[in-house]
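Report on the structure given below.
Missing here: one protein chain of the complex. Every other protein chain is in place.
In order of appearance the chains are A and B, and numbering begins at 1 in each one.
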Amino acid sequence: MEYFLIIISAIFVNNIVLAQFLGICPFLGVSGKLSTSTGMSMAVCFVITLATVVTWLLNRYLLIPFGLEFLQTIAFILVIAALVQMVEIVLKKVSPSLYQALGIFLPLITTNCAVLGVAITVVTKEFSFGSAVPHMFNLAESTVYAFATSLGYGLAMVLFSGIREHLALSDVPKPFRGLPIALITVSIMAMAFLGFSGIV
Amino acid sequence: MAAKNSILSMALCLTAVCLVCGAVLGSVYAVTKSPIEEAAAAEARAAIAEVLPEGGTISEAMQADGMEYYCSLADSSVVAYAVKSSTGGFGGLLTLMVGVLPDGSIWNTKVLSHSETPGLGAKCTSDPGFIAQWKGFKGNFAVRKDGGDVDAITASTITSRAYAKAVAQASELVLSLNKED
Partner (left out) sequence: MAGKNWSLITKGFFKENPTFVLVLGMCPTLATTTSALNGLEMGLATLFVLVLSNIVISLISPVVPDKVHIPVYIVVIATFVTVLQLLMQAYTPAAYRTLGLFIPLIVVNCIILGRAEAFACKHNCWESALDGIGIGLGFTASLTVIGIVREILGSGSVFGWKFIAGDGILAFVMAPGAFMVLGYLLVLFNKIAKK
């Protein structure tokens, strides 16, 4: 039950883009076409989940035992950067077809604040789902949270790029063209997602 | 350029940068460690002082049932407890500091952190009627809608329920502590 609540909360209620404002740059940058946004979402999904697992372990078994929590930021960003590079190299060798699909998005992901944001959130924040006593996430909960969050990212991205494909064809007043109308569209999407608040 | 890009020079460069940065961070950490602890302690002290009757010496933090609490001692007997109590509110975790007298009645409460909706649930930190009712509160810790004695914030029943639950937890903790003694 708790996992179910985590998933619903991460995808809909606290959607990473529309409620937490993380990963906005790629969200606005590559959402012009449905195909690229699907590719980007899958790459983000893969990296967020992997990075969260690795940084959670790093934090639990290296930083906390040595009292080095203040190094979280620097340690996490280095691990994420290295991880993205490694994923790129491994993917290139192991699965060229997957590399074709995700490869071009991988370098962009290091500076996607969604990855670092989720990694930091799961090790610094206490959560309370259902009636359980508030507690820090354990490894399984962190992984589920990270995966669900990135699904939420994908959902917002795919919905948004669908709308943007239509926007490209419509007659928008000149000063609104491009980013402004996109932002106003996101605003309306965020309003729709506000309707989910309070269900968990 | 060849020498500049050799593996050795790259490794040396990265090592040097990391060493310098590590040294800088280590020293800044050492310098700011006690101010950070002091700032956190001062905040905790201020919150505790606000929810407890005046006088009394505040004890060190203690743990029971997963909650943190402090005792206020006067003439070596406990006159009141300050309990840090959290529940899930509407938007996330709601954490309170609750001042409780040994008989389980409430002296005062204060919100430490919350993520309630601005203008609705977030009024639990500003709504004068809602805040004032907790001073000396005694009775059923449930909102009136559920048959209790708590006046809920308008349009924010979930936040009010969570608040009442956090206060109730604190009161129960104090009652159970006194039973053990």
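Rule of thumb we're sticking to: contacts are C-beta pairs under 8 Å (C-beta built on N, C-alpha and C of every residue); 3 or more make two chains touch, one makes a residue touch a chain.
Model, not experiment: these values are computed from the prediction.
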May I ask which residue of A:T36, A:T111 or A:T143 touches the chain that does not appear here?
A:T111
Residue by residue, what part of chain A touches the chain that was omitted?
18-25, 28, 70-74, 77-78, 81, 110-113, 116-117, 120-121, 124, 175-176, 179-184, 186-188, 190-191, 193-194
Mind listing the chain B residues that contact the chain we can't see here?
4-6, 9-10, 13-14, 17-18, 21, 24-25, 28-29, 32, 35-36, 39-40, 43, 113, 117-120
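Methods note: only the chains that are shown with their structure count from here on.
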Once you find the CA centre of chain A and the CA centre of chain B, what distance in Å lies between them?
29
Along chain A, where are the residues that touch chain B in the complex?
70-71, 74, 125-130, 133-134, 197-198
Of all residues in chain B, those that touch chain A in their complex:
21, 25, 29, 66, 86-88, 90-93, 95, 117, 158
